[in-house]
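Okay, handing you the structure first.
Omission of a single protein chain aside, the complex is shown with its protein chains in their original locations.
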Amino acid sequence: MLFKNLFLSIFLLFSVIGCSEQKVASKPTINIWHWMTDRDPAFQELAKKYEALTGVKVNFELYAPSDAYSQKIRAAAQGSNLPDIFGILGEKRDFASFIKAGHILDLTSYMEADNNSWENSFFPKALAVNEFASQNSYGIKPGIFGVPIDIMTIQMVYNKKLFTQLGLNPNRPPKTLQEFLDLGAKIKAAGMQGLVSGWGEVWMIDCLANNYAFNIMGKDKVLATIKGEVPYMDPDWIKVFTIFKQMKDSGILAQGLVTMINKSAEQLFANEKAVFAFNGSWCVNVYKGMNPGLEYGSMLPPAASEKYPISIWGGAGSSFMVNARSKNKEEAVKFLVWLTSQDQQAYLATATNNLPANKNSLSKIPEVMAQFARGMDYATHPNVWGVSEFSMVIEAFDRGIQSIIIGEKTPEQVADEVQKIKERELAKKRAK
Amino acid sequence: MKQAVYYKSKKILINILIHVFLISVAITCLYPLLWMISSSLKTQDMIFKDISLIPHQFRLENYVLAWKEGGFGRNFFNSIIYTVSVVFGIVIVSSMAAYAFSRLRFVGSKFLFIIFMAAMMIPIPGSFVALYVLLNKLHLRNTPIGYILCMINVGLSTSIFLLKTFFDKMPKELEDAARIDGCSKIGIWWHVAIPLAKPVLAVVIVLNALTVWNEYILALIIFDNRSFMPLQVALQSFQGEFVTNYPLLMAGLTITALPIILVYLFMQKYIIKGVTQGAVVG
Partner (left out) sequence: MKIRDTLENYVFVLPAVVIFSIFYIIPFIWVFQLGMFEWDGISSAKVFVGLDNFKEIFLQDSNWWHAMWNAGYITLIALTLQNALAFMLAWACDREIKMKNFYRVIFFIPPVLSEVVVGMAWRFIINDIDGANIINRSLISMGLGNFAHNWLSDPQTALTTVAIVHCWKGFGWGFLIFLAGLQTIPRELYEAARVDGASAWQSFKKITLPLMVPIMVLVVILTVLGTMQVFVLIVSLVGGEFAGHTSVPVLRILASMRGSSRFGYACAQGITFGMVLILISFIQYRFSKKGQ
């Protein structure tokens, strides 16, 4: 009997709590869902500032990790419950789907207002990630649909102290691939690890492979390959695959690279066990937390060819979009304008060690971050190319490189496999 | 005499071997727990540099920090409420259903049971989205009740399966006696079946408590209101997008593991009690 009563009372208690009413606010509240755990304190500070300034309440809700965040956004989209401001993690294709489904507000008119003042405050490459150009392959009418709140680049970093130990000039990192590979033997002999990176998470492999592809054959040929006009069996692509084989053979790659998650790679670099790391500009914040005394510098991946410049991935780090169906659209946009203005961007940059998206905020950031920021000149990003490769092909591509690194397949084998899958996907597309 | 000594030393040898076996397994079980606790007492930069189990300084303040920064107070309370409600709900609902499948005859009993079993075996990918939309339509989405009902469903099939297996094995004599005494079906269920099934119920309780306590993704998707979130969601806030605050995460994980260990400690007594109290026929 006691149990029954207890159960009933719990049931009743929750029915009451469950039916809580929505409070009607006098001034609008802007709801923002984000996944950036590290920046949440800074966001909360800014929310308070904004409320003091304008009386509009801004509610930042954190949902982490990013996988869970994506699922929540998708579920909310299905249930038409999206907040006023949110972000879309994933590929341009998904972004396009959201826009087509009517969830995203077109921000072009706001950007172009006042002689494009908002638009011009950003690094063009940061904005490009959120833009759809005319005649893009996704079928979206051209325009700007998102707002970058920081930029990031993915480059290499090297440990200056270890360089000195190895007898190398700490201010002169390797510029060519051959120099880089030659260091392999030296590093091994000294008992250190060479390059660490989160290659258990395949997208980082994809990034570096793509950087070299641009370097070896130039942007146009890479895009042509994606469009299906050039096969992966092309000698230039075999060269790209072979680079990984060369890296493996030279001993420059750290042990267990293929199962490494990026966080482990960051620990290893921060603890000075590895000489090189391939990581994004967010690492400044990470390394600072793990080892404030770390002496390191950033460098571009050493070029394999002189024909075309080496490129890196860079662009908007995180972006926010406005819910097209939100009741507080105007207020939301106003908030985003404020968030991306010079002072707020500088604040975010110093508080969280991320690069500002507002190009006028650069003067106030520490040196090593400035080095990263300079890399933006070489930056590109899949989301700005206007075409996307089939995800099955990308998967086979990345897994193929993993196989090359562990010595299970040859570059030619992988090229062959990837091409086969590409042809299968192309055939499927034509059949539709 | 010689034989007696032989048997005695054989017995001692076997006992020693058994103890060695048990202890070595126990050590492998303890190590990660100790590692977790010792990491929670270190600082961020020491965690991977200093690999000894005993940290150089005991940063107990990590626990306070974890509690405060993770907003543990409210979420801890939520987790307890959800776990207790769900476990309670499952115990009642599944034991009733299992008893019916095992002892009562009615049309469709076999069919229904097979459906429940099939459900155990077919995981639904993307069920989160489906549940989200469903709860939305029922207006139960951002509510504790909605979450509790979903979680009751999660453990239902397995619990019914476990309980039915044990009910099948139960000697019928006691039930017959109770029936002759004029007990109603509910009465038999409550006064005879449940007490006899204490060991299994203990397993069901622990199993479901663990599932609910460790669940976070459904909660994260269904709740929009921070104050409804369970503990696990709060923990995730230590696993940053780029920076993971390891000591605090470990402290948080330790705090999270403790209640479940307590539940288990409490329940495992019932497994023993079930034997001494349960009526043994024969």
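For reference, chains read A and B in written order, and residue numbers begin at 1 within each chain.
Operating definition for what follows: contacts are C-beta pairs under 8 Å (C-beta built on N, C-alpha and C of every residue); 3 or more make two chains touch, one makes a residue touch a chain.
Treat the numbers as computed from the prediction; the structure is a model and nothing was measured.
Checked against the full complex, the candidates B:Leu30, B:Val64 or B:Ala177 give a single residue touching the omitted chain, namely B:Leu30.
Only one of A:Thr29, A:Gln44, A:Asn59 or A:Ser97 touches the chain withheld from this view, namely A:Ser97. Counting over the whole complex, subunit B has residues 15, 18-19, 21-22, 25-26, 28-33, 35-36, 48, 51, 92-94, 96-97, 99-101, 104-107, 109, 112, 115-127, 129-131, 134, 138, 149-150, 152-153, 156-158, 160-162, 165-166, 168-169, 185, 189, 199-200, 202-203, 206-207, 210, 214, 239, 250, 253, 256-257, 260-261, 264-265, 268, 271-272, 274-275, 278, 280-282 touching the chain that is not drawn. Listed for subunit A, the residues touching the missing chain in the whole complex are 67, 70, 74, 77, 90-91, 93-94, 97-98, 100-101, 193, 198, 200-202, 254-261, 264, 268, 273, 390-392, 395, 399, 402-403, 406, 408, 424.
One rule holds in what follows: only the chains that are shown with their structure count from here on.
Subunit A and subunit B, compared by their mean Cα positions, are separated by 38 Å.
Contacts from subunit B toward subunit A in the complex involve residues 44-45, 48-49, 81, 84-85, 88-89, 92, 128-129, 132-133, 136, 140-141, 143-146, 148, 216-217, 220-221, 224, 226, 233, 236-245.
Within the complex, the subunit A residues that touch subunit B are 3, 6-7, 10-11, 14-15, 17-19, 35-38, 40, 61-66, 68, 71-72, 74-76, 78-79, 81, 263, 267, 270-271, 282-283, 285-286, 289-292.
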